[in-house]
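All protein chains but one are shown at their positions in the complex.
Chain naming follows the written order as A, B and C, and within any one chain the residues start at number 1.
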Amino acid sequence: MKTRRSILQGAGIALAMFATLPRVLLAAVWPDKAFSSAAAGQAMIDLLGTDQTIPTDQIFLKVPEIAENGAVVPVTINASLENVESISIVVEKNPRPLAATFEMIPGTLPEISCRIKMGETSDVMAVVKTADGVYSTSKQVKVTIGGCGG
Amino acid sequence: MDQAHASESGMTTATVSPVSVTCVRFAVLAVLVMIISPGCSTAEDTSASDASRCTKDFAAELAAAEQLRVAAANAGAEWIATAGLLHSAKQDAEAGSMETACALLEQAVFEARSALAQARREADAWRNRVVR
Amino acid sequence: MASKIKVKTKLSGDLAEVKSLMLHPMETGSRKDPDTGKVIPAHHITQLNFTNNGNPVMVANFSTAISKDPYFGFKFRGAKEGDTLVVSWVDNLGNRDELETVLK
Partner (left out) sequence: MRRTSACLMISIVAALIGQAAALAGPEEDRLAFVAFFESRFPDIPLAEYGNGIYAIDSDAREQWIEIEEFPPYEFSIERGRTLWAQIFPSGKTYADCFAQRTGKIRAEYPRFDESRGEVVTLAMAINDCRAGNQQQLLPYDEGEIIDISAFLAFESRGEKLEIRVPDDQPGALAAYDSGKRFYYTKRGQLNFACSDCHVTSAGQYVRADRLSASLGHPTHFPVYRSKLGGMISLHQRFAGCVRDVRAKPFDLQSNEYRNLEYFLSYMSNGLAVNGPGARK
């Protein structure tokens, strides 16, 4: 009886694993801790294991000099580094500095664009993790208080 | 703002000789002073008098102020805060805070009178701004 | 109800360019309702997934710092005409949405 049950259980677990396997692979874990960190350095440690990055000009970061509207700041990142594993956007002065992190899959180009919110003038850092290390480049974006339009 | 005013007087003066510029300006100024003065004098009166002035018959003064606001609204010239000032003045009076109630009422009256003066001034002044 | 995801794709050789836009409030959780003065709870997309013929091609993790009605664009290789691209998101309240499109 006992044996039989454990076999059944085992089969059940295997079945469950089989059914959920693709999902598990797909649904990478949302990095809760890094996203809730209030300090840029700590967010990077939580996410990447280090807050030390290698400055490089091999990451092209396109952000406006003066944001038209802090609620919608277009960001484009394009890295010419090899074996990129992830690209992250860190806005130093945001209450939660880590804005987004994108996981690269072989075949995916290290080239992304999105729109972010910024609470105030701040450095925006593009952090690129490769098989060799963590690289970054940053630019300041000025956020102003609008007149009539903003 | 400065630019707007500059262009305004520029429009008027462009058609007359330099000597007459002064008198046109003087004429415009005189008219403006005449138009604005009722509003100004009210403001001066109230600031000169003591705070208890409006408590004599607050309800009547509130009604008069409301009438001024409606007149400004009918002229299409009401300012944004006037109605709110009157509302707060009424609430403060009901709560017995006559000092702030009076101050708010005076501010509302000043706004309504200024809006009416603005409307009278603009009855013709707008023409000088037309791009031509 | 019309879909709350829009996708535009462009195929050049085996390179697919993907642009996506979704309707989502992306509430930060620190904004107050101007009428009631109450804090509006955080409500934001946490993860945006793309698969091509079932294979993952991009996992995007969002914080509340992604703008309302989020836009996200990326590129991947190994695509061909007729491939099925699936975009799906899940938010912090457990809502999800999905859109399927065929590359051409």
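Note that in this section contacts are C-beta pairs under 8 Å (C-beta built on N, C-alpha and C of every residue); 3 or more make two chains touch, one makes a residue touch a chain.
This structure is a prediction, so every number in the text was calculated from the model and none was measured.
Contact with the undisplayed chain is limited, among A:Glu68, A:Glu85 or A:Asp123, to A:Glu68. Across the interface with the omitted chain, chain A contributes residues 64-69, 71-74, 76, 113, 115, 144-150. Chain C meets the missing chain through residues 2, 4, 6, 8, 19-21, 23, 25, 67-69, 71, 73.
Touching the omitted chain from chain B are residues 1, 3-4, 7, 11-12, 15-16, 20, 23-24, 26-28, 73, 76-83, 111, 114, 118, 121-122, 124-132.
Just so it is clear, only the chains that are shown with their structure count from here on.
Here the CA centre of chain A is 56 Å from the CA centre of chain B. With centres set at the average Cα position, the gap from chain B to chain C is 53 Å. Here the CA centre of chain A is 14 Å from the CA centre of chain C. Residues of chain C in contact with two or more other chains: none.
The part of chain A that touches chain C in the complex is made up of residues 22, 25-28, 30-31, 35, 71-73, 91, 94-96, 98-105, 107-109, 111-118.
On the side of chain C, the complex with chain A involves touching residues 15, 26, 28, 30, 46-47, 49, 51, 54-68, 70-78, 90.
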